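One chain of protein is taken out of this complex; the other chains stay put.
Should a chain be cited, it is by its letter among A, B, C and D, assigned in written order, with residues numbered from 1 in that chain.
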Amino acid sequence: ACSSGNGNEESSPSATTETATPTSSASASPSASETPAAEDGLYSINDFSNVKKNEGEAIKGGSITFGLVSDTPFEGTLNFNFYSGDPDSQVLSWFDEGLLTWDKSYVYTNDGAATYEVSEDGKTFTFTIRDNVNWQDGKPVTAEDWLFAHEVIGNPKYDGPRYDSNFTNIVGMAEYHDGKAKTISGIEVLSEKKLKITYIQSTPSLLTGGVWSYPLAKHIFGVMDVAKISASPEVREKPIGFGPFKVKSIVPGESVVFEKNPDYWRGEPALDEVVLKVINPTTIVQQLETGGVDLVDSFPVDQYPDNATLSNVEFLGTIDRAYTYMGFKLGKWDAEAGKVVPDAKAKMGDVNLRKAMWLAVDNDQVGKKFYHGLRWNATTLIPPSHPEYHDSTNPGVAYDPEMANKILDDAGYKMDGKFRTNPDGSELVINFISMTGGDIAQPLAQYYVQSWQAIGLNVQLEMVEFNSFYDRVGANGEDDPKVDVYQGAWSVGIDVDPSGLYGKDAIYNFPRYESAENDRLLAEGISEKAFDVKVRQDIYKQWQKLMVDEIPVFPTLYRAVLAPVNKRILNYAIGDGTNLYPYQIAVSQDKPFVKE
Amino acid sequence: MNEALLQIEHLTTSFRIADQYYAAVDDVTLSVRENEVLAIVGESGSGKSALAYSIMGLHTRAKTEGDIYFNGHNIARLSPSKLNKLRGKDMSMIFQDPLSALNPLMIVGAQIEEVILLHQPKLSRKDRADKAVELLAKVGIPRPEHTYGRYPHELSGGMRQRVIIAIAIANGPKLLIADEPTTALDVTIQLQILELLRKLKADSKAGIVLITHDLGVVSEMADRVAVMYAGQIVEIADIYTLISKARHPYTRSLLQSIPTAGETKSRLHVIQGIVPSLQNLPRQGCRFRSRIPWIDESAHEEQPIMHEIAPGHWVRCSCYKHFRFPDSKEEELRHVLP
Amino acid sequence: MSFLEVRDLKVHFPNRGGLFSRKTQPIKAVDGIHFDIEQGQTYGLVGESGSGKTTTGRAIIGLNSITSGSVTFEGRQLTSGDLQRQGAFRRDIQMIFQDPYSSLNPKKRVLDIISEPLRNFERLSASEEKARVQQLLEQVGLSPESILKYPHEFSGGQRQRIGIARAIALKPKLIIADEPVSALDVSVQAQVLNFMRDIQKEFNLTYLLISHDLGIVRHMCDQIGIMYKGRYVEQGTTDDIFDNPQHIYTKRLISAIPDIDPTKREEKYKFREEVRTEYELAYGNYFGEDGLAYPLKPISETHFVALPGRG
Amino acid sequence: MWRTVARRLVIMIPQILLLSILVFLMAKAMPGDALTGLLDPSIDPAAMDAQRVRLGLNNPWHVQYWDWITQAVQGDFGQSFRFKMPVSDLIGQRMMNTVWLSLATLILTYLIAIPLGITSGRFNDTWADRLITGYTYIGFAAPLFIFALLMLWVFGFHFGWFPTGGSVEPGTEPGTVQYVASKIYHLLLPAISMALITTVTTVQYLRSEIIDTKQKDFIITARAKGASEARVYNRHILRNSLLPIAAFFGYEITGLIGGTIFIENIFSYPGMGQLFLSSISLRDFSVVTSLVLLYGAASIIGALISDITLSIVDPRIRIK
Partner (left out) sequence: MDKAPIPISSAKQPTAKQPNKSPSGWKIIWREIVRDKVAFISLIFLCLVILSVFGISLVLDQEQIVSVDLFSLKQPPSEQFWLGTDYGGRDVFGQLIIGTRNSLSIGIIVTVLTGLIGVLVGLVSGYFGGTVDNIFMRFVDFFMILPTLMIVIAFVTAVPKYSIVSFSLIMTAFLWMGIARLIRSKALQEKEMDYVQASRTLGSSNLKIMLVQVLPNLSSIIIVTMTLNLAANIGLESGLSFLGFGFPESTPSLGTLVSYATDPQTLESRWWIWLPASLLILVLMLSINNVGQALKRATDARQRKG
């Protein structure tokens, strides 16, 4: 999940591999200067590379400092099977990794620590862990460990957030979870390094992050009570993994020192040491300038214009797997049945009204003015971070207030004094909530309100804090009837399947939208025939169009992630499928470059 | 007649109030001999304490003019360090409020020891403690060793006053200034303290300046009496003369206003008006003038001076010659005040 | 039946502190005293500090609650507690306080101060009230124009007279005067004492005069009670007490009074020496085991002394 | 005295209980709970609900409270949902940081207050006094957070003399000299910033106390004894004015609590104050409640310590 405040997205593969998590609507702190580096003060994600230019020769060894940008300490649940916060995953990714890796389109490859084969029906996966993959204490990573991870997560006493649909899709998992079976019938250990998992349903999602690929060292955790593992010192103080570096020391919540793991299965890491420390978003620039950190996991885009010309760092950039959107409440959640119940008489039920509201907002300008072009007008609900599925030909809905007015007029929303009324002449007051967090959040929401007021809609804004926000839009199943429109953001997983957010039985379908067409497309998107990428692309193209037509929500902005890197760093990249791995990171000189 | 122990000449002490100086002690000339008790009486605010503080050099923010000869040396202009050699040794002081005059956070033993330490630094710790206990015994405290370790608030008023006296006499002073030492005490305790002072005087032959407003105490203790009014001495005489043949109108009025055991049930004499405050003192002419309005204005001197009407008996202003108590009609006048 | 009868009056104060205070021995401020006052007389209550004089006075007027015993005023029993509920009948007893500075509310004008009892007990129009206050002021010898002044604009004696004016506003019959002049200079003291006697004659007032100054008591009182540690040690007419003290404590008290006549010094010395010797020798005869006085025994019609067993 | 101390400690129990109920109720009244933030569409809502049931989040508050308080009495303050560790351990980690910070602040507070207060009180109405009084006026008026921000910017960012976050340099071994030095180095700037503001009341108090004591009769007694000015000051005035100050430090604890919340946030110093704020926003209730209780207990104990010290240094006071 994401904490309110900064919208950092993970730049390295995360364990929350599937679908989406919410991000706050606006990114952290402010800034920009009167003298932007670019003439018009605008930038574009296209100007950034996600791979660091190598300048100079690598020296042997070396130590780098990684800045984990967070205004709170990291939690310290240092195990992929248990962690829940993004900061922890940042720490984890240095000393542990998944057994499977994926390519640019997030499909599993056979380059990782394990290889896989899929059966004809697409339901049975057989994995083989490479022989030289060993835990940092020297013990081999075994199929037994992998099974153990599944057993722990499936255990009813498990206290982490991982038990999700990927697990319930495993044959026998539900029985095991309910205590009806002692073992998970769908998982079989074939040999020390070979594991077979059988899934109930075959879907293309299985190939894109649908497999749980993080083993849990059974020789360490096997003896523990499942409920106590996450608090154990083996998770918190001397965590273990099989990644390129191993933990040397931890100052809880503040910093971690890693040393290289010479037995890393891909080869000996180039660096001797990595120091990770938490830095407050407010101090990033100062830390970068002075070489206090070599790289950071993310950089608030608002600060970019002021620092675009920092002499000692290079900014890498990539498109974030996230989008900001406006949601319209169209129904309610039926907790009993576990599905959405659309309300035909909902205030926002008229698609014309929704369309007009989309037409009324100038996201292009928002992106330019508030984010210097580093967030930009969004068109569809699948962001360009998934280039295969994002339909770049779909123009979405462009800013056109006149059109908006016209639509409203035609639909019978007549002006009565300052504002329009409902077609039946009753007063129309639209309640809009948006999340606090960061300096821009409020002005941004306020801007939308003004835009809507400009076309005669009486929209009332309420800024609420993260928890209230999700409470009220219905994250717990109780929709606040006083909310009509809300501004949210999702960070989407590596799998494009949007049914977790828009399916009729998804509680996170906050608009409570449902239609037969939607159901059909979503189902097809994960059906067997969708294994064919072309077919799947087409299905999602239709779905994106459907959403632009029906507008249960409309996307507002896509985002860029920026990652400044000290110029001495070599072989570094952000994003997926770059074929650059952390063990290759090297430095060209002993000390970081500092600002001139 | 031997040389005076303390000779005060033309002493004036002024306080600064709202950027102006006002004399609370105005041109006082006095002397105290060894083995003599000089009482200073007067109503509240007449400047008695101010005078005592001036002698001890304890004023921090007052302007003092005039000379004070102690044992023949002028101590009015002494540097603080020189003065400190005298204070607590050759001359010491007893205060009116025995609670606030003691440091609440120090045991009384330590407070007595301090004054010994300051003037007899060579004494060992133990000797000092012994001496302190001895002093406590001397001032009549029943269990001195026990009292030594008490804090002031744990003692009764009379006990505290004894501790103060013990401090004052610790180094055998030649001059003791007692500023209303018994005002805060019950009659029986007052008697004990007075007896103690008397005994001390008999033992050490010290000169004592006894400040009080109680004429009873004065007649019990004093050899000579100085009566103060509005910062000035108005009459000085030996005690017998003063009680029987007082001349100054103020002294006579004071004596008349005490309800004495003798004539009961009669009306008491009342001095008209009120003591003027420091800022409102009449600086010209006779200061008592306004309080005896039935006496002809011309009876007062313009610049009242002290007249020696008998050896050792001095009276200020010649109005004493014309003074009489008012008759009933004149008394009526005063009944309704402006 | 006497004007005021005090019978076996006890006032104990709980001795406690904190929340879960364990009750310890109470402070027996007044521990069984007994006396009568006749109308028009002045009764003096004398004793050393802490002997319970003030507490007695306050108990009679109702400021302290009575632990046991009774106070009967003109044949009616006074109960302690809420003063105002006993209404009219309380107005016959008033009090003059020791400190003329703290007994007048510094934030109130003379008019408000003196009219306070009038407002509580009598319904007067504003102009009537003003007239009454002016009249009272004149009675105590202050100019009627003073009504708009504040207490601090008066001298101690004048303030005390304002206090008296307030006390007599309701034409009380009994006035309890707790050390009315001890905060005042001698000359002012005389003024107040004279005045108290004047109004006594004028209104046929009865005084309960509390003081530790024997000179004043002798000057003012017809009857005197001597208190020691909450009990009486001796009671009698002024002459009984001063000319024929019987209890050793009384003797000691009287001998301790400084004499204004310096020629009698030697005489006094001797006398005191005698008393002291007697006190030391005979202490046990006069006080019980606990150091408290015995119950009073009459030795003449007017004279009572606390003696063990005897007559 | 030990009886009174014991009694005070006994009184503390219902106070703490009451406090715990209050905090608990408030925590429950907050919108959302620990799981609200855990929005992950792939997680089966049923699993979430199961978690809630397991954590007892669906029980009525009094049941939850009872469960919690019975555990708490046994020293188990529950698990932090977010940190996945026992609250006691979690707070244990952070507490030391806050304790060190507070201690450093206290020490600095007195280091600044005593000389300034003494100078100002002793030489009142001189230019030095006016200077110090001026400082106290401004310090009294300046909100801590503004001042701390400026300090951070000037000495942290602009000059770069001090670290701008964390409590210790990564990689230093606990127990080594570097470790201790690094700890001190990290808490110096926050502590100075806080001390410069909090000390103001102490300076003012000391000053007026000294001026007050100077006018006391027993000071005149001391002069009349022949004590030199220096002795009068050291022996009587200072002693009598400083002792109450010494006893104040218990109360200072209460003041520091508020201060650390600001300071730790501004200086990104991982202590309890920072933990409190982040736990509030993440609805990590067990941590919030425990922290409030801990601070509550700290202020009670602080007050108790003050009362005890005061009764020791001032014989006139008997604690009730």
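To be clear about the criterion, a contact is a pair of C-beta atoms (placed from the backbone, for glycine too) under 8 Å apart; a residue touches a chain by one contact, two chains touch by 3 or more.
This one's a predicted model, so the numbers in the text were calculated from it and none came from an experiment.
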Residue, one of D:Trp61, D:Phe145 or D:Tyr179, that touches the chain absent here: D:Phe145
Residue touching the undisplayed chain, where the options are C:Gln41, C:Thr56, C:Ser103 or C:Gln246: C:Ser103
Given B:Gly57, B:Pro98 or B:Pro249, the one touching the chain that is not displayed: B:Pro98
In subunit C, positions touching the absent partner: 19, 49-50, 58, 61-63, 83-84, 87, 90-91, 93-95, 97-99, 101-108, 116-117, 120-121, 150, 152-153, 155-156, 163, 166, 170, 179, 182-186, 188-189, 212-213
Touch residues of subunit D, complete complex, unshown partner: 15, 18-19, 22-23, 26-27, 29-31, 137-138, 140-146, 149, 153, 157, 215, 254, 257-258, 261-262, 265-266, 276-277, 280-281, 288, 291-292, 295-296, 299-300, 303, 316-317
In subunit A, positions touching the absent partner: 29-34, 282-283, 285-286, 303, 306, 362, 365-366, 369-370, 436, 439-444, 446-447, 450, 461-465, 468
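We take it that only the chains that are shown with their structure count from here on.
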A-D or B-C, whichever has more C-beta pairs in contact: A-D
Whole-Å separation of chain centres (CA-atom averages), subunit A against subunit D: 39
Centroid spacing, where centroids are CA-atom means, of subunit A and subunit C in whole angstrom: 89
Rounded Å distance between subunit B and subunit C, as computed from the means of their C-alpha atoms: 31
Per-residue multi-chain contacts in subunit B, two or more chains: none
Multi-chain contact residues (two or more partners), subunit C: none
Contacting residues of subunit B [partner subunit D, same complex]: 53, 56, 58, 80-81, 83-89, 92-93, 95, 97, 100-105, 111, 114-115, 118-119, 151, 153-154, 164, 167
Of subunit B, residues touching subunit C in the complex: 43-44, 157, 186-191, 194, 213-217, 219-220, 222, 239-240, 243, 253-255, 257-261, 264-265, 267-271, 274-275, 335-338
Complex interface listing, subunit A residues touching subunit D: 1-4, 16, 18-22, 65, 71-73, 75-77, 82, 84-85, 156, 159-161, 163-166, 168, 230-231, 235-236, 248-249, 251-257, 275-280, 282-283, 286-287, 290, 338, 465-468, 470-472, 475-477, 493, 500-501, 506-508
